[in-house]
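Omission of a single protein chain aside, the complex is shown with its protein chains in their original locations.
As written, the chain order gives the labels A and B, with residue 1 at the start of each chain.
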Amino acid sequence: MEKESNSDRRTFLSYFLGGSSLAFLGAVAYPVLKYLTPPAEKDSAVEAVDAGKADEFEKGSGKIVKFGSKPALVVRGADGEFRAFIAVCTHLDCTVQYVPEESVIWCACHNGKYDLNGINISGPPPRPLTPLAVNVQQGVVLISKEA
Amino acid sequence: MKAKLLLISSALAIFTATQNVCGVDENNCLACHAKLMKKYSTPVKLYSRDIHSQVGLICSDCHGGDPGRERRHDRNEAAQAFIGAPAPEKIPAFCDRCHGDADYMRSFNPGLPVDQLVKYRTSRHGQLLLGKADSKAANCVSCHSVHDIHRARDPGSSVYDTNIPKTCARCHSNSEYMADYGIPTDQYADYAVSVHGAALLERGDRGAPACNDCHGNHGATPVEVQNISQVCGMCHVNNERLYRESFHSSIFEELEMPGCETCHGNHAVVAPDESMLGAGDNSACGQCHEQSEDDAGFALGLNMKKELDSLSISFASATLLVERAGQRGMEISELSLSLSDIRQSAIKSRTAVHAFDDMAVAELAAPGIELAEQVAQSARQLLTEHQKRRWWLGGATLVLLALIAALYLRLRSIEG
Partner (left out) sequence: MLFKQRYDQAYRWINERIGLDGIIGFMRKKEVPVSTVSIWYYFGGISLFLFMVQVITGILLLMYYRPGPNSSYESLQFLVSKVHFGWLVRDIHSWSANLMVLCVFIHMFSVFFMKSYRKPREMTWISGMVLLFLVLAFGFSGYLLPWNELAFFATKVGTDMAGSVPLLGDFIVRMVRGGSDVTGATLTHFFGVHVAALPGIFVLVLAFHLFLLQRQGMSKPRAWDKVPESEHKVMPFFPNFVLRELIFWLAALAVINALAVFFPWELGAKADPFAPAPAGIKPEWYFMFMFQTLKMLPSTIGAIEGELVGLALFNLGALVWLALPLWDKWTGVDHPKARWVSAFGGLVVLFIVFMTVLGYVLS
């Protein structure tokens, strides 16, 4: 009787050891595999951000899009060219906007103005806007950090 | 007798010395003046850095006289055309000989204005100096210095943006000097603690106004009451426009009270906050309105304050939550962007106060408040997710403990 219960116990222990080893391997493999699966959202530090379809931008219009944790201003000038900048005013960090009537980028906080190259042309801003690289690929406007 | 002899012989010695010292040079002014006592040699020391020196002008180009002459200048000899140092009330005209001559200035700096004297005549300083021969009033060299003049955009210049307040304060903060004029002398002290002063003097933000940006430089005059808001509106565009279009501006005009300054002050402009709309010592409305809800104007202010308070409180708590989530390594870029959107909304709604329309303020504050609540909610979710990691840890630890137990039992069975 004792021998039987002993061998029962041994089998139970073997199963317990085997089972917990498998559970352990699973608890290690699951995070590792999930880790190696690329996440859905892209890293804007290197990858480009989709700013919308090129057709949806009228000539002489501007749009604010999310670029990482900052707003970006995408401007389509009267000449049809796309330009993009980090939309944070270099004076005191207000969000700038495009004023089509004057073809300037304007900051409403203290009347700072930038031209379409992002250069500060009037008012308090001490520096130009940070420019972004714009590429239109397959009808989609992509903006990314300048090299 | 002996003293007299000593005096005469030393005078003769000095005289001879100065005669001998004058050597053969093109600009002989420097040759003598460099060796004279301080009052006469300081210009020589300074002048090499002066902008006039750098464009090739020498002493005689302003002061007259003959630079090739080897002996001391003589005012009485007409041929020498020696002017020397002009008296204070003659200085503006002295400088204007060149600076008011467009053709002449074009050869040096085509972009430089030539209307300084014209403007100066309209200024308080000009009226005092030229109209009343008051030599205490500022003339060209009072601000620009003499023999050491730099371009205004040169940081070493006494009229460079960040140096202007101190330059004006030389006289305007000196209560003894200004005693006769009946105007306060606390402008610099007020300005230095103001938002503009802190920006310009402490942070070096040249976008902030110095004295001349509001008062003019050559035409410096206190701003007329009816023009104050327009001057502020050069930068504070939306605030000025809304104020001008509001009912408050016509009331103030009738009362001959200045816009902007009445609530915000002139020199000591501090960062505005919601307490200016409410009750208490800092209340701007309370300066004229009775501080009670029965007063329609004061009640309007209170309504606006309510909206703005609500926005700033929800903004503050959202910011705190997002920061906490970020510190725990959660992804907060989208939330950070929303925070800057809320900030924009706060700026817009505060600006809307100047329309004296509480509905407008409420309309602009509402999206900000809503967004702030959403952001706070999302941040709380992130923090919860962070907490969930502890559950994962609990599970993983259980598995580990199970395996450890199994190994231990196996060990026991081997050794037992």
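Brief remarks on what is shown
FYI, a residue touches a chain if its C-beta (ideal position, glycine included) is under 8 Å from a C-beta of that chain, and two chains touch if they have at least 3 such contacts.
Computed from a predicted model, the values in this text were never measured in an experiment.
The missing chain, though absent from the display, is touched by one residue of B:133, B:255, B:359 or B:411; that residue is B:411. Of the listed positions B:332, B:346, B:362 or B:379, the one in contact with the omitted chain in the full complex is B:332.
Considering B:169, B:223 or B:396, the position touching the chain not shown turns out to be B:396 (whole complex).
Within the complete assembly, residues 18, 24, 31-32, 34-37, 39, 41, 43, 45-46, 145 of subunit A touch the chain that is not shown. Residues 327-332, 389-390, 392-393, 396-397, 400-401, 403-404, 407-408, 410-411, 414-415 are the ones on subunit B that touch the missing chain.
The definition used in the following text is that only the chains that are shown with their structure count from here on.
By the touch rule above, subunit B contacts subunit A in their complex via residues 205-208, 234-238, 332-334, 336-337, 340-341, 344, 347, 351, 395-396, 399-400, 402-403, 405-407, 409-410, 413. Residues 10, 13, 16-17, 19-21, 23-24, 26-27, 44, 66, 68-71, 88, 91, 93-95, 108-112, 123-126 of subunit A touch subunit B in their complex.
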